[in-house]
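What follows is a short report on a single structure.
Removed from the display is one protein chain of the complex; every other protein chain stays in position.
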Amino acid sequence: MTANDPREIGVGMLGYAFMGKAHSNAFHKIGYMTWPPPLRPSLVSIAGRNEEAVSEAARRYGFERWTSDWRELVADPGIGLFDNLGPNDLHAEPTIAAAEAGKHVVCEKPLGRDADESYEIWRRVAAAGVKHMCAFNYRFVPAVRLAREMIESGELGQLRHFRGRYLQDWGDTTEEIWRFEAASAGSGALGDLAAHVVDLARYLVGEIDTVGGLLTTFIPGREVDDAVEATVEFEGGAVGTLEATRLALGRRNAFQWEINGTKGSLAFDMERLNELQVFRADGDRARGFKTVLVSEMNHPFWEHWWPPGHIIGWGDTFVHELHHFLAAIAGDSEVAPHGATFEDGYRAAEVCDAIVRSSTSGKREAVGYRTAS
Amino acid sequence: MTANDPREIGVGMLGYAFMGKAHSNAFHKIGYMTWPPPLRPSLVSIAGRNEEAVSEAARRYGFERWTSDWRELVADPGIGLFDNLGPNDLHAEPTIAAAEAGKHVVCEKPLGRDADESYEIWRRVAAAGVKHMCAFNYRFVPAVRLAREMIESGELGQLRHFRGRYLQDWGDTTEEIWRFEAASAGSGALGDLAAHVVDLARYLVGEIDTVGGLLTTFIPGREVDDAVEATVEFEGGAVGTLEATRLALGRRNAFQWEINGTKGSLAFDMERLNELQVFRADGDRARGFKTVLVSEMNHPFWEHWWPPGHIIGWGDTFVHELHHFLAAIAGDSEVAPHGATFEDGYRAAEVCDAIVRSSTSGKREAVGYRTAS
Amino acid sequence: MTANDPREIGVGMLGYAFMGKAHSNAFHKIGYMTWPPPLRPSLVSIAGRNEEAVSEAARRYGFERWTSDWRELVADPGIGLFDNLGPNDLHAEPTIAAAEAGKHVVCEKPLGRDADESYEIWRRVAAAGVKHMCAFNYRFVPAVRLAREMIESGELGQLRHFRGRYLQDWGDTTEEIWRFEAASAGSGALGDLAAHVVDLARYLVGEIDTVGGLLTTFIPGREVDDAVEATVEFEGGAVGTLEATRLALGRRNAFQWEINGTKGSLAFDMERLNELQVFRADGDRARGFKTVLVSEMNHPFWEHWWPPGHIIGWGDTFVHELHHFLAAIAGDSEVAPHGATFEDGYRAAEVCDAIVRSSTSGKREAVGYRTAS
Partner (left out) sequence: MTANDPREIGVGMLGYAFMGKAHSNAFHKIGYMTWPPPLRPSLVSIAGRNEEAVSEAARRYGFERWTSDWRELVADPGIGLFDNLGPNDLHAEPTIAAAEAGKHVVCEKPLGRDADESYEIWRRVAAAGVKHMCAFNYRFVPAVRLAREMIESGELGQLRHFRGRYLQDWGDTTEEIWRFEAASAGSGALGDLAAHVVDLARYLVGEIDTVGGLLTTFIPGREVDDAVEATVEFEGGAVGTLEATRLALGRRNAFQWEINGTKGSLAFDMERLNELQVFRADGDRARGFKTVLVSEMNHPFWEHWWPPGHIIGWGDTFVHELHHFLAAIAGDSEVAPHGATFEDGYRAAEVCDAIVRSSTSGKREAVGYRTAS
């Protein structure tokens, strides 16, 4: 089958570091790995504070131009999609401005530094009428999407347990980075890692009702939390634990979760992101968890890739995520439910805030959600 | 080397079911697998309510006699060790009576049905001056002992995280058993499974200070909890999560824990009880968790077994445990710190009670410990 | 249900070291773990060359008497089962003598030091009309029996591939033990380890037709092979590889095999002997190998043990094996096909001999089997 040349969309990017690389790579690959792409992304301009670094990033990733002032992106008529990868304190103002200038917006997680800021971003952007997505890329891991499909189809029955933990181990450092500053980051492991756990918990299990939380800072003088522990209750009746830490030696990127239902269970580890562990209570004498290598032609996203068994990488989750957003812009589909909208970004922030409140009050806290209007 | 014939000690056992099999097997094996044994156990008498069943158990396991009245064991001068494997509501009275009759006592976990009962057992038995051990057999898994030794020697540095969960999946049943009755069992997953997690947390990480807990009963009409979730703070500064459930489909006996310190990490799963996962932050370029098959001649308990790599089973943990208790009776060593004394049994009950209080109050609860006198 | 006291059978054992411990332990446990046992083994006498050692073994394992002359066992009318655990050069004469004295005989593997000797043992013992079993205990691992049942029932379809390897790593030693002496052992890794691979290959896949073999001795001055490599063709059309070595660092007891058929696959590792990996080509979208913890009540041998998930050890395979032989003596069942008869022991030796011939000739060699008469 021959495809017509897809329409283009101009991309403006704020941020050029780790996430700039990940998103730029994804925009390039969408152009040929997904075929035909819903829209062909054209890298128009990239913004960042360090002129030397941002100019080199522009050359490296193939942006037509660069700027040290993100307002230029907002004003740029050639840009249809604004992709905000800046530090957390640079999420609100540029994202809202871009949306109000009519650009579709992607914003890295956490959406804001707390629920209030996140709510404000969501409310203003929703009012602007553009498409919006909070870049919780782990929804776009094939194994996670497969899990979602299995749960939705009832294969697990009614859900009873969720246990999710995001373990990293780089936190024992004296390096000065924005992620350790309260003003820039808002929080530590909470917004950086636990927010991912909360988002997947909501995506896979459902809305969280109450939390009992505990924040800990181990490193003397650090402004933000190093670790988060919580117990959670879900609206649907499931209960569980939730944890995030930057101090679990040996765990580099171990976002691990397990879900138990009345008919089966699923388990996952981001360090083996191509695999899903599947248990079904089907009476089979050969009873056990199956290690499913999620790389079959009938598996999510796999039509874009390789023959079965030829695994993809962490960076490829952004291909799926931004492809999904482009399809939404092109009108082929909605951002929700598979993409996290800014409402999802806001709701994750409400859960995180409730964990903070609970840690302070020593009490189990209910999570309350506001509506957009 | 030739060993002299070890002295005998008469064993009286209360209970003949699952645990009766486990302990009887251990007493037999101690006689020849550990050589020379500290004392040679002689199976004198077994007690149980069902005459037909207990008489057959006596024949099967080689007890000299049987009785349907546990008081006969207490009165039996041929019995030096009273091993209480009855349901939880039969722990206090017979154990105290046996101790006060001068017998050394082993009691299955949980020691009592709550902290008060456990305290009473401990206090009375300690006052009697006999040796006592609460049968937290998982302290006697070689991998667990190795973990303890590594932690004690400082190989993990200062401990920061504990995450422990005991997952089983047989709870979705309408079978009527004493474990589901509040009066007999005291609690559900809490006393049955979470107590094990609490005990190993205390054994490996240290005393627990505060808990935020949540008990859940999923099965309609069930008197006891099906699942427990908690966050915990340790005296030494570590934090963590703790979970136990009888409803995690696919997990048959998955007592899994992980500990992270400032120098390394350990992880374990009871379904692979011969293995310990070990991570050390030693700067090695080949960085990762080692899967240690705990079966070397310089590993705990291994002098009793086979050549390296020839794994042992769950039942063999009782060989180690009861061997340890016999050694303590023989005066070769103390029950503590490697065996759980009744004080340990009581302290685990205090943590469990605090989880219950927290679940009810919705507040983080401090754990308070009484002294024996 | 009440069982009648089972009949006794007197056991005479030749050998008291590693295997003496394993078999003695098994005879003890059969008495109460399997209930009622087909026959109750009574440990009558144990023979060995070192008087001090054998007398202590007698005390340790509870034999009524001991001797330094195995002929006394053969002459002992109280002995109904002769269990030969001596070095390979002590297999033929005592085993044949015991059988010709009317005793049922178990002999450790390899049956003889080569096919000729093995054939002679089989022929003479078969002629004596007693029950005989070559102690290939790995047939009695629950996961192996489950594999056999799945294959027999056609769940794997027609078999295409077998790849089996037995890897150990203790061979880099200057210790002087009989296993390194050609006269005592016959061969090295071949008879010790590869024989196990051959036996399970025959048990699970079927008769071996041709082999292309290669023996290697790495340690200077060693009389026997350290490693065996071979390609194999089976009568039924499957092909595969077979390997055994004492020099695979890090592999302590890694008897690993995998079988692929037209409908599914199985994989196994003795270091995780409670697990069987099962793949079925059943069109399930969740496609992958299942890690089956072989410990369910409907799994082989599990009626003797613990609740699901409470794993057994390597030593427990001997409980199953000797229980099976006692049942055969009691007339409840036949030794074959689940127990390896001396014919099986002989046939394994023919395959091993063919590997030796092939290694010498540099040619693929056909395996020829003689009949008993």
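Read from first to last, the chains carry the letters A, B and C; within each, the first residue is number 1.
Here, contacts are C-beta pairs under 8 Å (C-beta built on N, C-alpha and C of every residue); 3 or more make two chains touch, one makes a residue touch a chain.
Bear in mind that the values here come from a model prediction, so they are computed numbers and not experimental data.
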| item | value |
| --- | --- |
| Contact partner of the left-out chain, one of C:188, C:240 or C:315 | C:240 |
| Candidates A:44, A:273 or A:351 - the one touching the absent chain | A:273 |
| Per the touch definition above, residue among C:10, C:31, C:80 or C:261 touching the missing chain | C:261 |
| Sole contact to the chain not displayed, among A:168, A:216, A:277 or A:341 | A:168 |
| Residues from chain C at the interface with the omitted partner, ascending | 160-161, 163, 165, 167, 169, 172, 212-214, 216, 218, 227, 229-233, 237, 239-241, 243, 245, 247-251, 258, 260-265, 279, 281, 287-289, 358, 362-364 |
| Chain B residues that touch the omitted chain in the full complex | 146, 150, 276, 278, 280, 285-293, 296, 298-299 |
| Chain not shown, touching residues in chain A | 2-3, 5, 18, 21-22, 24-25, 28-29, 31-33, 35, 52, 56, 59-62, 168, 170, 251-254, 270-274, 293, 295, 305-316 |
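The definition used in the following text is that only the chains that are shown with their structure count from here on.
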| item | value |
| --- | --- |
| Chain whose mean Cα position lies farthest from chain A | C |
| Intercentroid distance (Cα basis), chain B paired with chain A, Å | 42 |
| Distance between the centres, which are taken as Cα means, of chain C and chain B, whole angstrom | 35 |
| Where chain A touches two or more other chains at once, by residue number | 287-289 |
